[in-house]
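One chain of protein is taken out of this complex; the other chains stay put.
Then we have chain A:
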Amino acid sequence: MKVGLFVPCYVDQFYPGAAIATLKLLEKLGVEVVYPPKQTCCGQPMANSGFEHLTIGCNELFIKNFEEFEYIVAPSGSCVLHIRDHLHDDKQPEAAKSISNKIYELTAFLTDVLKVKKLSAKFPHRVGIHQSCHGQRGLHISSMTELVAPEFSKPLSLLQMVDGIDLLQLSRKDECCGFGGTFCVTEEAVSVKMGKDRVADHLEHGAEYITGVDMSCLMHMEGILKRQGSKVKVIHIAEILNAG
């Protein structure tokens, strides 16, 4: 199985550890992983700001870089949702559609395609899970508190395979952290308040680490934690699943 690894632009630049862990974890599970070096960004920052019409260049690049793979995997729910819902190219609509169908968020790829049942990871820490909205409500990688439906969580089911991990329960299980792309600067006051409240929920329940499938939410919460002088760290789920 040959998988194309898509590393979101801000992960590439600021959180290479999350991408390295994703690569190593997939390889550990016997997957052949290729990282196309000419990739840039999924185009979401422009599209969510109302400039979807400017994403033509990003869309063309994405198709060119990832067309050949059987599967595309990314350590992000948000970027994957954007590709699934909005990748389009009038010149090659079929290619765009096929990519939308074969791109996976990392944890969903592990549970749904690789059908991972056990992991050799060890992470003896108290950890809070942040449910990133786009993975959860967009890609349905876990059940949502609003709906009357059976409970499940792909990321949680994987974390439960990790040795020594102590997973905490939050008061508000799946509230948004307030990152929201350009929202974090255009609506600075509300964005920060949402972030502070999310972080407080984890701190109140004794978290040493906050994890999740999207580094963007974690980056936002990290910015708040650091400003507060907190020792609590954020960590991408791939780094926990690949730990030890």
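Assume a residue touches a chain if its C-beta (ideal position, glycine included) is under 8 Å from a C-beta of that chain, and two chains touch if they have at least 3 such contacts; residues count from 1.
Note that in this section contacts and distances are computed from a predicted model.
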For this session: Could you tell me which of "DNA polymerase III PolC-type", "Assimilatory nitrite reductase (NAD(P)H) small subunit", "L-lactate dehydrogenase complex protein LldF" or "Carbohydrate ABC transporter permease" is the UniProt name of the chain missing from the displayed complex?
Result: "L-lactate dehydrogenase complex protein LldF"
Problem set entry | Sites on chain A contacted by the missing partner chain, in the whole complex | 7, 9, 11-17, 19-20, 23, 34-41, 43, 45-58, 61, 133-134, 137-138, 144-149, 172, 175-176, 178-181, 183-195, 197, 219-220, 222-224, 226-227
